[in-house]
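What you see is the complex with one protein chain gone and the rest in place.
Per-chain residue numbering starts at 1, and chain names A and B are given in the order in which the chains are listed.
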Amino acid sequence: MVAKAGTRREVKAKQVSQSYLSLVWWKFKKNRVAVFGGIILILMYFCMCIIPEFIAPYDLEHSTNFPEARPQTIRFIDAQGKFSIQPFVYGLDKKIDEKLRKRVFVENTSVKYPISLFVKGDKYKLLGFIPGDIHLFGIRNAQKDQYVFIMGTDSLGRDFFSRIIFGGRLSLLIGLIGQVLTLLFGSVLGAVSGYYGGAVDMFVQRFTEFLSAFPDIPLFMALAAAIPKYWSPIAVYFMLTIILAFVRWGGLARQVRGLILSLREREYVLAAKSAGASDARLMFQHLLPGTVSHIIVIATLSIPGMILAETSLSWLGLGLRAPLTSWGVLLQEAGTVYAIRFTPWQLWTVIFILIAIMAYNMLGDGLRDAMDPYGGR
Amino acid sequence: MVNYLLRRLGYAIIMVVLVSFVSFVIIKLPPGDFLTQKLAQLQARGDRSAENQIAEYRAKYGLDRPFMVQYTTWAVNFLKGDFGESFEYERPVKDLLGQRLGMTVILALATLIITWVIAIPLGVYSAIKQYSLGDQVITTISFIGLGMPGFLLALLILYVAIIILNQDVLGLFSKEYVDAPWSFGRVIDLLKHLWIPALISAVTGTGGLIRIMRGNLLETLGQPFVEAARARGLKNSQVIWKHAVRIAINPLIVILGSEALPGIIGGGALVSIVLNLPTIGPLFVDSLRKLDMYMAGTCIVFFTILLLVGNLLSDLLLAWADPRIRLD
Partner (left out) sequence: MNDVLIDVKDLHVEFDVRAGIVKAVDGLDLTIRRGQTVGVIGESGCGKSVTARAILRMVPKPGKVTSGQVMYYRKAKKGKKHLKDEVLDITQLPPDGEIIRQIRGGEIGMIFQEPMSSLTPVYTAGTHINEALSLHRLIPLQKVGDQMAEAITTYRTVTKDEAREIAIDMLRKVGIPKPTERVDSYPHQLSGGQRQRVMIAIALSCEPEMLIADEPTTALDVSIEAQILDVMRDLQRTANMAIMFITHNLGVVAEMAEEMVVMYMGKQVERAKTVDLFYDPKHPYTQALLKSIPKVGKRSNERLATIEGMVPDPFHLPTGCVFHPRCPMFMPGKCDKITPTYKQIGENHWASCLLYEDV
């Protein structure tokens, strides 16, 4: 009898949340900016985290004889004014620039390399196990020293576009994984703290307070600097992720706690309690779902912070290090006055980082509006 | 009030002690220390007496003693105003930081002022002209600003300066004033250089603040007391500034202490590194890299104190601005 009543109530709750979700989805779809941000993110994650080997024309470590070459312009009209529907780039010639006193590469208008789609190139294994050698674009049947560098090369002559694509994998994932860990830490501890109150609450509260007394960026830096240098790159990566999550969970925990405190007194929770529901059941069945929409919004809006934290730490030499390649690691080379003067195209990394951040902000903002479907506008 | 201040002070002291201890632990975490790095360097150079030399240093800095002794010695000396010695520069941390503390605070203040001076009027305009073209432009700009971290923006500005303008915006002083004593000309020179890094550091915060101000004011404008003020015969501008904005701005004071200030301290440090400004930020990052532990520890403690003082000030400001808040 009791069980029956319980299931009926749950069915009803599900119906309500269904219609809530469909309302949210409907409102979200109407927000073009948010949908745009979402699509950009899906594209970025798909291209950079799942199939970067295919998107990038060259392997991450593929060095060439063209160090610090500037980006080749993709052309449709050649020096003679002839138009071709297939885009091409000119070959590169080595030259000494007298003014800069530096070796530079200039386009040789007598050599044309047409750019084709789906060309054979460096061998790879997608996701570590699907073998392949087809790349999205490149030069078909490329001979030695025939390359296309749409974003130039770095000091070892590696294609910068490929490196940005591969770098995005680590940077984008660290944001996502770090945020998931933050959510776990933050929502569980926040919920426990808000639900039980008393000594547990006291302890969690004091601890988050202590974390917030630290200025967060210096704390990141100090913790990241403490990662032993002899650790394997993978270990460093995970340690860094954990550090990011560890510093960030306090704020989330506080918000979840506040929400739980206000929800705890709501009628449906009191009703469930009086029906004899256990603590764990109450918390995970009734309380946490009530806070989920807020948590999702907070999480989406704080992923950019995670990505930025990785980027800035690695850029400062406190986070990831070569041979790992993330956007922050790329910035290490790009972010110096020397690099800006002589290889400014490496700042493409910045553009990619900004696109990712903006996309997350657009998405998060749209979600926040949509999660409150009865609210204004 | 006195009670409140005393309690806050006690709390702050406890926090600073805890933070200093934890930072010390964190800084000591990585295996080895500055001297082992140095030893390796010297040995690589083939210096035979390196080992003796380093052992001497180790004894001099007390690095051969147990951890707790090291910490308490440092902490006790800290209270006396002796923050230890920088291994890297072989000079007292106090002197090194003293040179830069002023600039750090000035940059933070300038950033704060710029943030508020830009954000409040734009946020107000955006709210009272909701959905107008101006509102949409401001909303878009604030959105972009929010997603524009200072140090990346600084890199882009550096690019523009170096490649396009062919000049550098590095530093806070022109060449002739870098080491000059303070004078009127030097102050003017500082102001001329200061606004660029301050503006760059302010962009993220400004974007956020505009949005918060707009939201708060929109909410406040719907409150009955705004209509009541208008029904009393006040001018529209008086209704908005004296009644609506006056209320809508209060929550921003809380944000000022709890969110804006840490952002400015951290973000300012990153911008300072890109633009090579003489603030504590670059010194701190460098000391972390080199395991220059007294320097790093002192920097963290200073950042924390800056933050706690800022928090206290913003709480006092709020209590002064809002009679509903009582400090006790």
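Basically, a residue touches a chain if its C-beta (ideal position, glycine included) is under 8 Å from a C-beta of that chain, and two chains touch if they have at least 3 such contacts.
Keep in mind it's a predicted model, so treat the numbers as computed, not measured.
Contacts of the undisplayed chain with visible chains (whole complex): B. Touch with the chain omitted from the figure is made, among B:A40, B:A231 or B:V309, by B:A231. In the full complex, chain B contacts the hidden chain through residues 223-225, 227-236, 243, 246-247, 250, 321-324.
The rule we apply is simple: only the chains that are shown with their structure count from here on.
Taking each chain's centre as the average of its CA atoms, chain A and chain B sit 26 Å apart. For chain A in complex with chain B, the touching residues are 210, 212-219, 221-223, 225-230, 304, 308, 312, 315-318, 331, 334-335, 337, 340-341, 344, 347, 350, 353-354, 357-358, 360-362, 365.
In the complex of the two chains, the chain B residues touching chain A come out as 15, 18-19, 23, 26-27, 29-31, 143-144, 146-149, 151-152, 155-156, 158-159, 162-163, 168, 170, 258, 262, 265-267, 269-270, 273-274, 284-285, 288-289, 291, 296, 299-300, 303-304, 306-308.
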